[in-house]
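Only one protein chain is missing; all other protein chains are in place.
The block that comes next holds chain A.
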Amino acid sequence: MKKSSYPYQFQPAKVRSELLRMLPISLFVVAFGAAFGLAAVQKGLAPFDTLLMSTLMFAGASQFAAIEMWGAEVPVIPVMVVVFAINSRHLLMGASLYPMLKDVSPAKRYGLILLLTDANWAVAAQDYQSGRHNLEVILGGGLVLWLAWIIGTWLGVYFGGLFQNPKSLGMDMVLGCFLLSMALGGKKNLRVLVAWGLAAAASLAAWKWLPANTHVVAGALAGGVVGFFWLEKQPTDAQEEAA
């Protein structure tokens, strides 16, 4: 028993409540998934391959980009570059959870991170800012989002006609609005606002002048630099929560 070296205690009840908390957003993810399933079969992917892709990759934006490059032949390196660039935000998201992930065993740590996606990460990251350690949302939220993505893809593959134009219903904005509300719900002091200003400017500059899909990482690192040089007075009050 190595309880002392990995102090994080998973609460099964909290996993369930976090799963339910992510259920509303998961319904929208079903609609997204359906849009992907439809787009993929229209590009000539077989239903099985489309479902396999959603199940294994679980990374919507990069899947859409990949099938845009689909044809009789697919260029391997460009597809890898695009998928890496779009998903490179996972690198930073995973890193930002490390202060919590170090408290679970490596097997659980790397198992959990397989379920990392924007929505459950945003909740965990914002909770952490408020001193709450919430890896349960990565597990519970990740599972429900993953299933929603697969079910949605399946619906789109077989009943795509129902989801012809999700954009007209504003469905493409669900994730953006969700992430924005998470950011605005967090701490807002001068230090954070300066970081956000720099992040916004850097992401826009990268979006305009740097290669495609680099803007998230560029903006996030620019914001992080503000934190690196400008420390908060009390470093962290998360410590007592962890105890």
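Just so it is clear, contacts are C-beta pairs under 8 Å (C-beta built on N, C-alpha and C of every residue); 3 or more make two chains touch, one makes a residue touch a chain; residues count from 1.
As a convention for this text, contacts and distances are computed from a predicted model.
Taken from the listed names "Extracellular solute-binding protein", "Sigma-B regulation protein RsbU (Phosphoserine phosphatase)", "Maltose/maltodextrin transport system permease protein MalG" or "AzlD domain-containing protein", the protein name that UniProt assigns to the chain not shown is "AzlD domain-containing protein".
From the set A:Met53, A:Leu139 or A:Val157, the residue in touch with the chain omitted from the display is A:Met53, counting the whole complex. Listed residues A:Leu19, A:Ala66, A:Leu135 or A:Leu155: the one in touch with the omitted chain is A:Ala66. For chain A, the residues in touch with the chain missing from this view are 24-25, 44-46, 49, 52-53, 56-59, 62, 66, 70-77, 79-80, 83-84, 87-99, 101-102, 109-110, 113-114, 116, 118, 122, 125-126, 128-129, 167-174, 176-187, 191-192, 195-196, 198-200, 202-204, 207, 215-228, 230-232, 235-236.
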